[in-house]
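Single-structure report; data block below.
Note that one protein chain of the assembly has been removed; the remaining protein chains are unaltered in position.
Let's look at subunit A:
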Amino acid sequence: MAPGFDQLSDHDYQDEEDNIDFSDLKERYDVRMEEGLDTFVVIDGLPIVNEDQKPRLIKFLLKRLNTVGRIKDGEESIFMPMSDAGQSEGFAFVEYQTPEQAVAATKQLHGTALDKKHTLAVNKLTDIEKYGREGRIDEQYAAPVIEPFADKEHLRSWLFDPSARDQFAMFRGDNVGVFWNNKRDNPEPIVDRKHWTQLFVAWSPLGTYLASVHQQGVQLWGGASFKRIKQFPHPFVSLMEFSPGEKYLTTWSNQPIVVEEGKGPLTIDEEGKHIVIWDIETGKPLRSFVAHDLAQTVGPDGVAPIKPKVQWPAFKWSADEKFVARMKPGESISVYETPRMNLLDKTSVKIDGLVDFEWAPATTQREGVKTYEQLLCFWTPEMGSNPAKVTLMAFPTKEIVRTRNLFNVTDAKLHWQSDAKFICVKVDRHSKSKKSLATNLEIFRIKEKGVPVEVVDSLKDTVINFAWEPKGDRFVLITAGEAVAGSNVLPKTAVSFFAPEKIKGAGTGAFKHVRTFDKKNSNGIYWSPRGRFVVVATVSVQQHSDLDFYDLDYEGDKPESDAALAANLMLMNTEDHYGVTDVEWDPTGRYVTTSASVWTHQMENGFRLWTFYGQLLSENPTEKFKQFLWRPRPPTLLSKEEQRNIRRTLREYSKEFDELDKEMEEGANAAVIEARRRLYQEWYSWVREEKERLREDREELGLPDPEEELKLQRTRSADVDSEKVVEEVVEEVIEETEEIIS
């Protein structure tokens, strides 16, 4: 299947554009812009007036029209034709100053009421010309043809796999393929297409779509055979993101959009914008935005400005996709309501010095709060004599739920737990002299009354990484010692585990330190999506590439010291994957892949598959390997009760699966044996034939048989010694004495 707008290479983008069949879109969006008439609108539905009443109507109308733009020359620019009978015809031509204002008028005034009896119909003059011209409209009403229903492929077909295998997408060289994971055996390809994407691929958060990114825009693919589902033509797009429920898509390009009218669904509204939020269902833009100017920071040497980093994701979604927010660093957060994309309460939330914000990743239900709310957390640094502040705000009420003041803050990071039960604010603090750094963890307990804050401040070193257990209440962090100045050896790191104390009844006890593993080089934390297991790895570091597999609910004996904690920590395995750059868990938490991508370095590109406890299943060195992505799974549809039931009867299920595994293995073994037998047969028949020919040849030439000779030689040497012994004579001077004989 030809991959849509991407057969084009980067160079001849212009000429090859003609090869794409946009005719269907062209037809739909065909708008001809006529020079000079774009500022005109036609207003219909006006009351019929006579000459005397006309000026009053015009004046009244003018007031209304000026709410969306400026009429060019005041009353002069409203032309209301009169009939021979001295009565108006019920419509007027109006000229605005700019075409944009004219467009705004059609958008905002069309269909609004003038008074009780009259409703305005505001259209662009060019549109009237285009659609209303003689011959364009049939006198007879023709019912629109309804396209016959075309059966679409099931978008979740991959979940029906009888052995519940998972899929993954792999991008290497110019090819992108989707495969079934077959444990130890080679992955089974589903599709493998050349030039499927230009930049990268991404799965949607629930796994329904696979997105490919091209110079011309983003395409979504899905269904059993990965057919194209939607196109989002955003020229020169370089970043994209799905909303958590995959209803919306955000795309970003560093080049402002230049709209070519009549090509695709982009309209004049998108002109000059950088970011577009799309509705995935319809494939149309919901709203577009200009990127905020990035503050130019001057580099430390005072000359070269540091290239400002793009703030991404630019738009952050609330858990239920009802709100989407963007911040202007240092100033405000703008929250928009979907699907209308109107600014909530028509104003942004002003926050002086705003640095970062995060939505709660789940819809929260605080104790004692009955109404619907989405929580958002943001922080501001110290400004003048004001302390730094972490604030929790509820939407749509914009009510402040909790604030906390902090001092001596150099940086803070916000880490929500996946159920929004906690948020941990990792605060890097400097001492008064600003020389040494230390880290505090401020953990807000969202679900408890009054949102109490627990502080973990027993950390002496700076924390370089932090991660909550998904759906759990434990966390892992990595601390790093101070780097030795002038040395390019990275400081050693330590991995610390924290778990809550066991308490009676519901709720979560105080967070306590479980154990620390020091003298490590680790820098990445990768929790199993199901919790309990965690891989701590050293990624993208040249000298080291360790993988440590931990279990937090080890089923063996628990050390006395941990008796009061809700965890039994065990380091299950330590492995190594040279040059590892990425670690990915499969969505079920059964497998881990580690990969080395050519995007980071050129050495030993490829991926390895491990079990969750760190047993190597397969090594797959792949040239020009770029990306490995497991296909996410949507959340389970089983109720809590059903899940518990399954857990209880797990033993029976596992028996079944063991049987299946065994059967498969035996089948595979038989196949292998068969294949080998065939190979041996082929080889030996060929060798026999060839040997005969060579023997004849040799006899003709009178040469000895090298194999016979070798055999002879071997028997000779075997007579001497059946097992060869290699002797090594080492002379050693034990003592040296010197005597002078006189």
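Quick notes on this one:
What we mean here is this: a residue touches a chain if its C-beta (ideal position, glycine included) is under 8 Å from a C-beta of that chain, and two chains touch if they have at least 3 such contacts; residues count from 1.
The criterion applied here is as follows: contacts and distances are computed from a predicted model.
UniProt records the chain missing from this view under the protein name "Eukaryotic translation initiation factor 3 subunit I", selected from "EKC/KEOPS complex subunit Tprkb-like", "TBC1 domain family member 15", "Eukaryotic translation initiation factor 3 subunit I" or "Ras-related protein Rab-8A".
Shown as candidates are A:56, A:154, A:502 or A:676; the residue that touches the absent chain is A:676.
The missing chain, though absent from the display, is touched by one residue of A:48, A:258 or A:687; that residue is A:687. In the full complex, subunit A contacts the hidden chain through residues 542-543, 578-579, 603-604, 621, 676, 679-680, 683, 686-687, 690-691, 693-694, 697-698, 700-701, 703, 705-707, 710, 713-714, 717, 724, 726-728.
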